[in-house]
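Contents: one structure, followed by commentary.
Every protein chain of the complex appears in place save one, which is left out.
As written, the chains take the letters A, B and C, and residue 1 is the first residue of each chain.
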């Protein structure tokens, strides 16, 4: 794999993960457990889709086949999507919504933190802006995990269930593949060992504070999103998200 | 409105209502309350989509603009769909699923019965075959309405709720518009007064046996499906149902 | 009139804002609570017809705009509930009334959003009608409400321009299908937007007292006419038409004449017989009911944290 190929892949992973998690949060519009949460969820979603746009724009320039950011977001089918499986998991209850957010936010935070020092200046710039947003996302989702874990008996049970359900998708966040390694070696992407270590450290710390039990480190992990092999959920997400672009392919302006 | 225009409209209504209700039933695959119901629901859905295909094929011949049955089913957007609003309502619980089926089946049964004597022989032929299937649908859904209404306290409450929720969509089943009237006058479609009378008669009879209270005859009714103004549900149904055709427009064979 | 009442009315007449700590007639307080809570409910329920398209927005830009708008609306709701609470009302109680069908919200949100152009038309027409109301309410006599209106109006104007731009772009650069979406959206939303100003003045029994208290500052019919007069030129600029054959410029009055509203539909929707009344309330009620354990957990955790802080 050349460095340029790896970079395109890597940018699509960043973009698609943001996009799909943002879309999942959009599904919650009007359905959050409190008005303050409506605002916060939409705010997080807005940040994520905004970041996705920045990554797509850069990716589109490198791919350079006439597709722009919108075409990348709205015209690729599931097997071409590179998002982490975690981000496409359904909202289920608010413990799952927040658990998904938390596991992703920890990964996202350390990734972006490292990317602010990327040898690729464009990436460093996008990451610097995104890091500010994601620092807030992480603070928020950690707080909710702690509230649920150390709240009522019911919230503890639900949050522990959420951790158990989502754990099998955490491996993909911190298990590097060739693309990750090429990016790390080029000084573009994060050091993969460090990322895994940081992720584990913070997740364990927060879960412990929340009186929750993490899954086993050697638990079976479900992976595949990074190379386009997704769970059955993604197809349905895209069918909805891409409908207008697909149904009106001749429309150039919206 | 010319008779040919009315006929095209009328065929699309028949086809689209079958198609959309069949699609709603497909959503229940693997989720029915008993294995016998899995079989029965899929059986009804199969009949409906089969009938839809017959109507679409005839409609496609008359429309004669190069679109075949598949294009009519999978490439029209919500405002072009002519199904009754009843058929697009969500499955919710099994009382709503069965209530929706029952209200539609009564309409469907009397409509097809009349269409077997249509002056249009093609229609009469399709209707004769469909009537056999729908006679079974109606027997089945009536039985369930009675089981629920006269079953347990919980099932009675759920079934009465279902009747109350769905009632506002019944008006469209039996309120004729210009198309219906043109069809009736041409001897192609059913006598509209008779259809309404038959529908009311059977619905009242079954609901009475089921110890359920129908809605008021002068209740406010939600209409619009017949001229393409739908509830918010249809867009989501079509996004899923039409995804492959939309995403791979160059594919001619599947 | 008691001395307090006289004092109160003099303040109002002198355009001095009434503040939470000031004495106020019970009727004034109740009317305000009802009006502000309705307004807050409308912001919250109003997120739903937009939420219906936020997962299907056609481009990244439009998706981001719509998300930002929805976020603003949640913010407006919060801000208005706060203003309402300065009058001694309880947010949860008022929301409970909404879920029981006892409290109103703007009827326009009981209409479905059926194509993407509705996201433009809602911004242009619905936010547009809301602004006509709210601009006047910036001068309403109750201080916290007036200040809320000033803040909200600014954002709503932005939404309105954005909505209009959506339609304008589709009309100017769109395909025939997209243009048809725009006209279809206007056809469906035009009359409901006019209904937003409420019944004719002579059918609006509480209006006179509200005018005297300067809670209301212009009559329903006046506001509706203002809206029509500012909107029709924009409609023409779009190259679209209104579904009203009686709509035309009247040289004599200097206003647009327009057809009679279907008041039967207005009262039907008000009574709960609108296309989406059931769905809107059900969605909101489910959200709050199913979120009970979330709010309880937050309270329990905060309580534990407090105890730990005290113990330390």
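Keep this in mind: a contact is a pair of C-beta atoms (placed from the backbone, for glycine too) under 8 Å apart; a residue touches a chain by one contact, two chains touch by 3 or more.
As the structure is a computational prediction, the values presented were derived from the model and not from experiment.
Asker: Considering the complete complex, which visible chains touch the unshown chain?
Answerer: A, B
Asker: Touching the hidden chain in the complete assembly: which of B:150, B:177 or B:191 does that?
Answerer: B:150
Asker: Which candidate, B:94, B:167, B:199 or B:222, sits in contact with the chain we can't see?
Answerer: For the chain that is not drawn, the touching residue is B:94.
Asker: Which subunit A residues touch the hidden chain?
Answerer: 78-79, 165, 168, 220, 222, 229-232, 235, 239
Asker: For review purposes, identify every residue of subunit B that touches the missing chain, sorted by number.
Answerer: The missing chain touches subunit B at positions 23, 26-27, 29-39, 42-43, 45-46, 49-50, 52-53, 56, 69-70, 73-74, 93-94, 146-148, 150-152, 154-155, 158, 240-241, 243-245, 248, 250-254.
One rule holds for everything that comes next: only the chains that are shown with their structure count from here on.
Asker: Which of line, ring, star, complete or other matches the graph of chains that touch?
Answerer: Contact map by chain: complete.
Asker: Going by the contact definition above, tell me which chain pair has the most C-beta pairs touching.
Answerer: A-C
Asker: Please indicate which chain is farthest from subunit A, where distance is taken between mean Cα coordinates of the chains.
Answerer: Of all chains, B has its centre farthest from that of subunit A.
Asker: Go ahead and note the Å separation of the Cα centroids belonging to subunit A and subunit C.
Answerer: The separation of the two C-alpha centroids amounts to 35 Å.
Asker: Which whole number of Å gives the spacing of the CA centres of subunit A and subunit B?
Answerer: Going by mean C-alpha positions, subunit A sits 41 Å from subunit B.
Asker: Give the residues of subunit C that touch two or more other chains, as numbers and ranges in rising order.
Answerer: 56
Asker: Pull out every residue in subunit A that's touching 2 or more other chains.
Answerer: 240, 243
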